[in-house]
Structure formats: structure tokens, C-alpha cells
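Shown here: the complex without one of its protein chains, the others still in place.
Presenting chain A:
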């Protein structure tokens, strides 16, 4: 929490600071609900502060305290993600020492024990969404982190998910379900030029590459592979 000295240096009262922190927390909670967990850009949060205040150090201070309070009150971590850029737009030069602040985004992640979360918190009505996300991210991961749109749908078709199906009994519009993963920054969708014209490619994005998800993903994939190997040996 900001000390009174820090606030005095920034020339803002505790009440004003508390009001800003509450606004940032409310924004993070409502936006997460509205956009189904898509990352919130840091610039959206700083705008809440800079629309009325010009102090340079204030946004960082307020955002940090908002994160601390979300953890203390709700048990949510406001995890910072560095936005993944598409391969075609990445420069060949090494990344600079100071990451671009505006490329940062945040997602609210529960800090509860996973067993407690799955037993008491998880909305089982939305389990199909998590299941679909897991399958798609695993396919892209096993394909080396990048897969063409055509190949991805070919794999999904084996699970009964057709690209053109708009009335799937569980997912509804299959294409929109995949597009949501792009909006949630699990995947990056890129148009690349090839010998036969343009094609779309999916890559893992920052949310899927975040350590908390990628480590579990690798563990689950290895469990599936072990299970397959075990069954093959029986034949």
C-alpha cells in the first residue's frame, strides 16, 4: 500500500488515491466478466487515472495497489502478461531492456488451491469452454507452437468439430468458439503469404505461453501420451 510520503511526493490525498484504486479494481472485475476473461490492456487501466491526474508515477502506484487489494479481498492475482507479437512483425534485433509498458496486459487468475477451485468455484456449466481451449492449445503445442488454419480444423474435425458448424450442440458456432481463444490471447492468428497465396496460421500467444498454463499443459499432454503408449502395448 502506498505510504503517506509516497502520496505526498505525488501530491495526491489518500482519499483520492483510494478512489482511483477502487475504480481500477471495479474496471478489472467488470471487464473480465464482460469479455469472458480476455486480457485487459494496461493502457485501459492507466487511462482511468490519467483522465483526471497528470502525475507520472501515479498509474504504476495505483495499478500495483489495485492488484494487491484484488489479491487480499478476492484471492485474485492480477497477472501481468507481455503481449506476444505476430512472427511477421517481430524484429530480428534482441528485445530491449525496458519492455514496452503499453504491450502489457492483465488477467485475473484465482490464487486458490486448484483442488478447492475445481471443487467449489468452477462453473461446471462452462466446462465445455475450458475443454475446447485445452484441446486446441494442445494441438497447437504438439504441432510445435504453430499450425495452419487448415491443419487445425482437420484435427478438430476428428473430434466432430466442423469449421462451418454454427449450431454445435455444445459450442454453438465453432468458428466463434475458436475466435474467442484468439481474443482471450491463448492464440495468435496471423495471415502469411505463401507460394499459393495467403493463408491463416495460429500460434500460441502469451496466455498459453504463461508458465502457469504451459507447465500444466505439458503435464496433461504427457499423461495422454503415456496412456496411449500403455494402451498400444496391450495390443
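In this section, a residue touches a chain if its C-beta (ideal position, glycine included) is under 8 Å from a C-beta of that chain, and two chains touch if they have at least 3 such contacts; residues count from 1.
Basically, contacts and distances are computed from a predicted model.
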Protein name (UniProt record) of the chain left out of view, among "Protein SLOW WALKER 1", "Cytosolic iron-sulfur assembly component 2B", "phosphatidylinositol N-acetylglucosaminyltransferase" or "Non-structural maintenance of chromosomes element 1 homolog": "Non-structural maintenance of chromosomes element 1 homolog"
Sole contact to the chain not displayed, among A:25, A:107 or A:178: A:25
Which of A:50, A:110, A:148 or A:183 contacts the chain that the document leaves out: A:110
Residue touching the undisplayed chain, where the options are A:121, A:159 or A:192: A:121
Residue numbers in chain A that touch the chain omitted from display: 1, 18, 22-23, 25-27, 29-31, 33-34, 69, 71-76, 110-113, 116-117, 119-123
